[in-house]
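A single protein chain has been omitted; all remaining protein chains appear in their positions.
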Amino acid sequence: MKEPEIYSPREECGIFGVYGHPEAANLVFLGLYALQHRGQEGAGICSSQGDLYLEKGMGLVSEIFNDPKVLKSLPGTIAIGHNRYSTAGGSFLKNVQPIMANFSLGSIALAHNGNLTNADALRRLLEREGAIFQTNSDSEVILHLIANSRENTCINKLVDALSIIKGAYSLLILRNKEMIAIRDPFGVRPLSLGTLNGAYVVSSETCAFDLIGATYIRDIEPGEILIINENGLDSYRPFEVNKKAQCVFEFIYFSRPDSNIFGDLNVSLLRKRFGRQLAIESYVDADMVIPVPDSGVSSTLGFSDQSCIPFEFGLIRNHYVGRTFIEPKNNIRHFGVKVKLNPISKILKGKRVVVVDDSIVRGTTSKKIVKMIREIGNAKEVHMRISSPSTISPCFYGIDTPTRNELIASTHREDEIRKYITADSLAYLSLEGLRSTLPNPDDFCYACFDGVYPIEFQKAACSSKMLELTVV
Amino acid sequence: MKEPEIYSPREECGIFGVYGHPEAANLVFLGLYALQHRGQEGAGICSSQGDLYLEKGMGLVSEIFNDPKVLKSLPGTIAIGHNRYSTAGGSFLKNVQPIMANFSLGSIALAHNGNLTNADALRRLLEREGAIFQTNSDSEVILHLIANSRENTCINKLVDALSIIKGAYSLLILRNKEMIAIRDPFGVRPLSLGTLNGAYVVSSETCAFDLIGATYIRDIEPGEILIINENGLDSYRPFEVNKKAQCVFEFIYFSRPDSNIFGDLNVSLLRKRFGRQLAIESYVDADMVIPVPDSGVSSTLGFSDQSCIPFEFGLIRNHYVGRTFIEPKNNIRHFGVKVKLNPISKILKGKRVVVVDDSIVRGTTSKKIVKMIREIGNAKEVHMRISSPSTISPCFYGIDTPTRNELIASTHREDEIRKYITADSLAYLSLEGLRSTLPNPDDFCYACFDGVYPIEFQKAACSSKMLELTVV
Amino acid sequence: MKEPEIYSPREECGIFGVYGHPEAANLVFLGLYALQHRGQEGAGICSSQGDLYLEKGMGLVSEIFNDPKVLKSLPGTIAIGHNRYSTAGGSFLKNVQPIMANFSLGSIALAHNGNLTNADALRRLLEREGAIFQTNSDSEVILHLIANSRENTCINKLVDALSIIKGAYSLLILRNKEMIAIRDPFGVRPLSLGTLNGAYVVSSETCAFDLIGATYIRDIEPGEILIINENGLDSYRPFEVNKKAQCVFEFIYFSRPDSNIFGDLNVSLLRKRFGRQLAIESYVDADMVIPVPDSGVSSTLGFSDQSCIPFEFGLIRNHYVGRTFIEPKNNIRHFGVKVKLNPISKILKGKRVVVVDDSIVRGTTSKKIVKMIREIGNAKEVHMRISSPSTISPCFYGIDTPTRNELIASTHREDEIRKYITADSLAYLSLEGLRSTLPNPDDFCYACFDGVYPIEFQKAACSSKMLELTVV
Partner (left out) sequence: MKEPEIYSPREECGIFGVYGHPEAANLVFLGLYALQHRGQEGAGICSSQGDLYLEKGMGLVSEIFNDPKVLKSLPGTIAIGHNRYSTAGGSFLKNVQPIMANFSLGSIALAHNGNLTNADALRRLLEREGAIFQTNSDSEVILHLIANSRENTCINKLVDALSIIKGAYSLLILRNKEMIAIRDPFGVRPLSLGTLNGAYVVSSETCAFDLIGATYIRDIEPGEILIINENGLDSYRPFEVNKKAQCVFEFIYFSRPDSNIFGDLNVSLLRKRFGRQLAIESYVDADMVIPVPDSGVSSTLGFSDQSCIPFEFGLIRNHYVGRTFIEPKNNIRHFGVKVKLNPISKILKGKRVVVVDDSIVRGTTSKKIVKMIREIGNAKEVHMRISSPSTISPCFYGIDTPTRNELIASTHREDEIRKYITADSLAYLSLEGLRSTLPNPDDFCYACFDGVYPIEFQKAACSSKMLELTVV
């Protein structure tokens, strides 16, 4: 299968919804706050009290909803929210979700985590039919398809629209008096259902349940449409689910260590297993093993446990880096990773150091880290260990990876990479090793490591035929 | 000695200065950025190009100097900066430093880390002499005393003013063509001198040197006045230095782990020693030892090393809490520590857990942490270990501690505290244990642990006599 | 004909466009600035350099485009802009124009002055066809109709869309490489074409031409579609024009006195004629005639000339009232017209005063003015003269009038109104008198004075039949 040439900006995001609580918007605020790591570019909350109310902004959740008046302007007992990931390109308020529109079903709001693979083709077809678009996001295509459906009921319009889109999508939809949670048939992105004092809550990750004191019930299943309204829960499974393709990168890097996802699997425990397996596969004699904080910490602990090489904090992270750091221009530029990380020479000096990181993408950051440990830290040897297989293929399902050519592992051999990053040795976790740590290895997507894409892309020459049959 | 009844708001701050670099303000920006942990309420930079230029604001360094135009409006090769700590009370832009004034010496700017113990008395005396005040800060008193001095030279005016003030002060002063670095005779707060490409840099902590690539030369000595101008370094030591009283709390909590302070001692290595000593003193049989992140991490590693109890990350910290988190009011309030920390039940469930934290102040946070580990984490036993002695006395030299009555250890026995925080056991590092980990234990201030205050307070009935002799 | 029960918020706005000038956006900024009186709620500019660039905001033109960077971010030689009127209800950035959308024709931007009478019905029909709406404005309906058209060329799509809408519309449309100016077949709102150094400019009023030094060419004709592109001007007149219905209120109140509109008629000269005619019809013996500034000034001069009663400035206007004046709540509230106008007692005391205003809507303002002249000004007699006929019917074509019941003249006789406003006498300009001052009286709409609406409203039960035949 050929990769698409053009694809929309990746969207790694967090979504959170509440049904049936008198402080729905307040809870969504807290939920988004716990999911802040999934996106820091912007956030929004839409609540319903018959009418829909929407507030959104650029920046962190705590900044956008800093003024108590903003949350007070979101009445009602149902609400959904969305954290948007900061992509490299232009970022605009209009792309911040939930996105809202008025049409025959009335007002509707939608929050989407994931990435569609046929959004561009569908957009062109919809435009041919007379649709006008306000944003650049995939998610607006979904709204148009729902609005365009000739079906009469809401659920049928939804099924109609979802049967056309392809790709990864965990969705929350808010209408007048109901909230709808949807996960694509491959279950690429996580989505969990919980309960709090009789209310229902839905979250990308369970760490948000912990914060508000909600209890985890179960995952929204791949391919499930769960309607929550005054009649309780109503579950539809209109699509055949042949094969799950849950994103293994959620474990490796993206999700919070205290979350349990994809069938209640704890992220930090899995990371520790990755580290143990990595030590088994690529032990090296050294004085200490240090993590690249914060994501490498759990796997480093696992590596240390397995290898009996002492764990140390040799790199300190400045947690105030924030969204807004702009390097002063001129001569003293290009601080890169130095504004985030600082090695402690008093710990590292003269030592043989194993450094554990979660992944190597372009290789530039790893190169800077090795250099920093050697030059500022005065380490004697630097051995890089990666707690995932080498990343050779881009993700089209919602993780922000660069194009194939920019992935150092797709164009260079391991020894070339080692040389480039100037490490004394380099080793990745093997794909088999990774699979061996998972309880149900066939239920995951490893496309970024093996190039096998479980969900097809829209062909460039996609005939409008199929679409017209369904849509118009 | 009686404690003062009224004292000004504490000021834990960071200061940074550059002399002789074409991008002085840019470097100060980066320095303040690395010192952000010392104060997040506001920050300012003052540069000199003959005239002085000042920019300051509320919030994080990266926010205030976000717009490149702001840094560009700070020309010249000399600059000083200041990070202000967020105190509980009212915070106003006018109190953000550097503070600046015009008087007979011309324009002068001052950045102060520390706290004067006779500021209020001096303020009353100066007002009696006709002075008018613009801020509530101690630091303005210093400016007035310099302006009031009848001495003729700048250095003599400085000595005149410093001989009157009492307390803790690390100072940076910027004039037309020189920068002056000063540390009080007890050396309470740290202040280090470094060099970068021929320029001189001065910083509260060395982590800021690492970021800009500067090399550490030596500490500014207790009682030293170091003038840096076109003639190079000129050091004055007009005050007798009988006894150092360097703040031990800088090691325990306040400084960054990658900084070397008070004679090149590394903070994280000392913390690890505290943890080892703590394990020696108060070992308990358990399944794991977990830190309260981030400050407890190094001491927990030491505890684990010494005790051979496995180190785990059982509490996850949300690093997006930020300065601006405001809890939504109403029923779902009082989240307290939950917005910052979350226990991982999959790690803690059914386990006997040792939790290492750096200190207990009021006890309320510790109580919430223990409760959280037990209720959300489902731990079987929770043993609290504190990597410092019990805090029984407030600090008057610049650390933000509550009044004596609010310090739980000043009013309760250890077993009462254990009961209050609902821990299965509780132990502090002993004062002797703490001293034993330090290379030169007599050079530190332990007032918060033993109530012995090395620097006297201004008597309430302070006669203006002494002052008038010197000042008028 | 029945009045519509529900109608969208009125939109009195100003539009300005430039084709073929290297500083198109700068000129549009200046044009909007000259048209600021037509709308102060918000403004926007869209420019084209192949791609479209849009900047908009709430507030005055000079505030929104205060930062030179904003205008610099609008490149290209074609640009259109829009000033939005501040309606009483909720005002949102999303309703500020130009509105922009992407569809089969590519990106398109639209600025609209006027009000559609069948927008609600069309909106419901479009929603039934699958359209989704982002704003509450009439103008989005026009975009959808263009996008929905099955015609192939841009001009045919436009004709298709315009043949469906009813009401008042002066439009500017910006595409890739052309600007299109449109005026509805009744010519309700003004729109003029001018030229500047080879470039074409289009403006709601000619006062904007004066500011930038452009020369007036001619009006855009009622029913004309004027396409301006690299081939020059291309004029289409696809609609039959039976009867003009130019808004006479543009002369009475809305347009600037220095503008020439509706076939080069000067606004201030007409107002002076209104005042003369008013003096002929309703002379009263008095010591002075004073205007309600600023709109009443020209007609007062005419009244004074004709009646030989001396003109005086007895009411002074505070020109700093601005958009943002918020009365402090509590006891000292309800300042109403006092924050805008102040009578000069030294001029008015003991005098018989004729006050000339342009219109009476609800009567509350007139009542306050009369009271103020009598109580603060100490006038002996107050005679109110209105330079237009009594306003008995609401406007549905773009002037912001209240509902019929709120119009005092629709529910009260003239003597009742006189009593209500506590004037010694009251007289309006007669409708015949008004018509007699106009060179071509049949070409104007007087609906607000006589209730005769020249453009039909959409029937409530409008069958979708007609629409479907045309649209789908």
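Letters A, B and C mark the chains as written, and numbering starts fresh at 1 in each.
Keep in mind that, in the parts below, a contact is a pair of C-beta atoms (placed from the backbone, for glycine too) under 8 Å apart; a residue touches a chain by one contact, two chains touch by 3 or more.
This is a predicted model, so every value here is computed, not measured.
Although one chain is omitted from the display, it touches the following shown chains in the full assembly: B, C.
When the omitted chain is restored, the residue from C:136, C:195, C:266 or C:364 that touches it is C:266. Note on the undisplayed chain: of the listed residues C:312, C:357, C:381 or C:424, the one touching it is C:312.
Here one chain is not drawn; of C:13, C:207 or C:226, the residue touching it is C:207. On the side of chain C, the interface with the absent chain consists of residues 22-23, 26-27, 29-30, 33-34, 36-37, 40, 60-63, 66, 68, 71, 207, 210-212, 256-258, 260, 266, 268-269, 294, 297-298, 301, 305, 310-313, 316, 318-322, 324-326, 328-332, 335, 338-339, 342-344, 346-347, 376, using the contact rule stated above. Along chain B, the points of touch with the absent chain fall at residues 101-104, 127-134, 143-144, 147-149.
Here, only the chains that are shown with their structure count from here on.
If each chain is drawn as a node and touching chains are joined, the picture is a simple open line. Rotation angle, chain A onto chain B, C-alpha superposition: 180 degrees, expressed as a multiple of 5. Chain A and chain C have centres, each the mean of its CA atoms, that are 49 Å apart.
Note on chain placement: the centre of chain A and the centre of chain B lie 37 Å apart, centres being C-alpha means.
Among the residues of chain A, none is found touching two or more other chains.
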